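One chain of protein is taken out of this complex; the other chains stay put.
Then we have chain A:
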Amino acid sequence: MSRTTPAADRGRASRPRPAGAPEVETVFREEFGRVVATLVKRFGDIDLAEEMAQEAFVEAMQRWPRDGVPPNPGAWLTTTARNRGIDRLRRESHRDAKQQAAYHLYGEEESVPSAPVTSVTDERLRLLFTCCHPALAADAQVALTLRLLGGLTVPEVADAFLVPERTMAQRITRAKRKIKAANIPFRVPRDADLPDRLRGVLGTIFLVFNEGYLPQSGEHAIRTDLCHEAIRLGRVLRGLMPDEPEVTGLLALMVLTEARRPARVGGDGVLVPLDEQDRTLWDRALIDEGHDLVRWCLRRNRPGPYQLMAAVNAVHTDADSVSDTDWGQVLALYDQMYAATPTPVVALNRAVVVAELEGAEAGLAIVDGLVLDGYHPFHATRADLLRRLGRANEARAAYDRAIELASNPAQIAFLTLRRDALDPPAG
């Protein structure tokens, strides 16, 4: 298959041009969610929508390298998938009544065969809310979102979460079955439910990001593909809900976190803490984008947890070194976060900042008052504070506990290194 795109044809979107497999792949990722969402709206059936979208992409794979990419690939795919769906429904007269009803309801527009794909944005948003419905289990929400909106194949989703393909296929099938049987609506929730439901959607996207940024299972220190997919979904959501500050806050948080990724794990596979990171490796373009997003949030002045976390990251990425960091500002942000959500985890993060401003002793006093025994960052933080205070024996015990609880390989390597560098036990 040819990878080349004749330079003369570049930028002339009106004329078909030959496509290479990577190009079809890119279009696939970009358009899959749109095509599925449009077809769900039309046919009222996720399985059918998914199958027809898949078939349209297979056809594109065969035709585009030969005939060129059509001027509007998304519309071509949607039309192809829709026509195949209609054919299928005509062939299968036994399709159930619900679908028939949906077909009759939406089938009317058929007189405009290649009508421009309007209001699809709305439809992707509907699909996102369906996939992230609180009546579905959290792992099913993530899987459905990656499959239907992200366009990942079932084996890819299985791979991302390190579960057998069969298990993931069952999880997705069960979730789709529940959507259909329980009649989970394909709709953006009404205003009264929106804040709650949006939190669920944001939580799902952030879960994908975190699983990429700090995998809790498997041998990878970071799974870049999942980080990128989460950011992509975040950008789509921001395009769909441009006025929701928390949507922008989540995107800013992910972008600013991702910006530091190149410096986060050393060549030896050991996690590099913030104060030792080579800041020249940070991605300036992402930092600039993140700062713009945070400024947008500040102007809105409707803070929420994601925006506050993004703001903390903006302060960090604004400094040339740890000593340059405006820790007072970071503390003010954590104070605000703690006032809104007084959880031990927020208190722990706040304690780290207190330690920077007032010394390890002050930080440790807060940490020791928290009940977070099963949470490895608690022990890792305690270990670090004890180490800084020269209390090697206690630090060692805390490192041991943190290592025992941690599962990310880069994190374990870092904690082990720190523990082994402690002064040997007295006596």
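In the analysis below, a residue touches a chain if its C-beta (ideal position, glycine included) is under 8 Å from a C-beta of that chain, and two chains touch if they have at least 3 such contacts; residues count from 1.
Keep in mind that, in the parts below, contacts and distances are computed from a predicted model.
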item: Listed names "YciI family protein", "Branched-chain amino acid transport system / permease component", "ATPase" or "Helix-turn-helix domain-containing protein", with the criterion being the UniProt name of the chain not displayed; value: "YciI family protein"
item: Option touching the unshown chain, where A:67, A:193 or A:361 are the choices; value: A:193
item: Hidden-chain contact residue, picked from the options A:182, A:281 or A:417; value: A:182
item: For chain A, residues in touch with the removed chain; value: 94, 96-98, 133, 135, 181-185, 187, 189, 193
